[in-house]
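The next block holds one structure in the form of structure tokens; read it before the comments.
A single protein chain has been omitted; all remaining protein chains appear in their positions.
Think of it as A and B in the order they're written, each chain with its own count starting at 1.
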């Protein structure tokens, strides 16, 4: 039984960028040398989020629309009144989707549906150098 | 310290079906032989989701209403324009709730509130043979 820490580093340029990180997570599981366990992916930062989706152009657009509809950009955010950085909606969206996702693996392979990918959502309105953590726990 | 993989297989017939899987997860924890750890439940597939709720008829209806109100079926989903399978809303709902949940256990028992059950939500508009994964990690 062991723990292996991998990371996925990349740059983003404003909202909403949705990135398929399935292959990156899969590679880290292989690098870990572990056979069975859990890969816990985590965003250090309060304006990014993680979930899974069928990664195709239509749904990528649909999830952006849903977020804009439910947590609109132009609202009267109290965060905005205090900090004036224009990203109140980014924070609330990130908190509602959540910063972590845990995916099981067996025989060194992530257990995912055929049409299911792990995605990172850049929800902030500014550029970021993101560095996601993949904590692999298993044996 | 060890990893034990269990699965929960069942058929569903269209949306929205909400299934209490607490007893199944609990049985898998017992089968694992582990005393303390984490049970990570995961849906392979992009149109199902997992969370907890007080599993009673009223709330089961309420969560369906909330999903229909926030992510309505009849909207102009881009996924629909490309694939014509009528389930754009299913995908977005699943991504927002999320495909995994981690529940701690101690002395071979899940640590849950008295009125808290683990549920699977079938959000797709078609039949499925679901096969949930329960990855048990502990000692």
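Heads up, the rule we're going with is that a contact is a pair of C-beta atoms (placed from the backbone, for glycine too) under 8 Å apart; a residue touches a chain by one contact, two chains touch by 3 or more.
What you are looking at is a predicted structure, and each value in this text was computed from that prediction instead of being measured.
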Sites on subunit A contacted by the missing partner chain, in the whole complex: 1-3, 5, 38, 40, 42-46, 70-71, 77-83, 88, 91-92, 94-96, 98-100, 102, 133, 135, 137
Touching residues (missing chain, whole complex) on subunit B: 1, 36-38, 51-54, 56-59, 61-63, 65-66, 70, 96-98, 101-104, 106, 111-113, 115-116, 137-139
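Keep this in mind: only the chains that are shown with their structure count from here on.
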Centre distance in Å when subunit A and subunit B are each reduced to the mean of their C-alpha atoms: 19
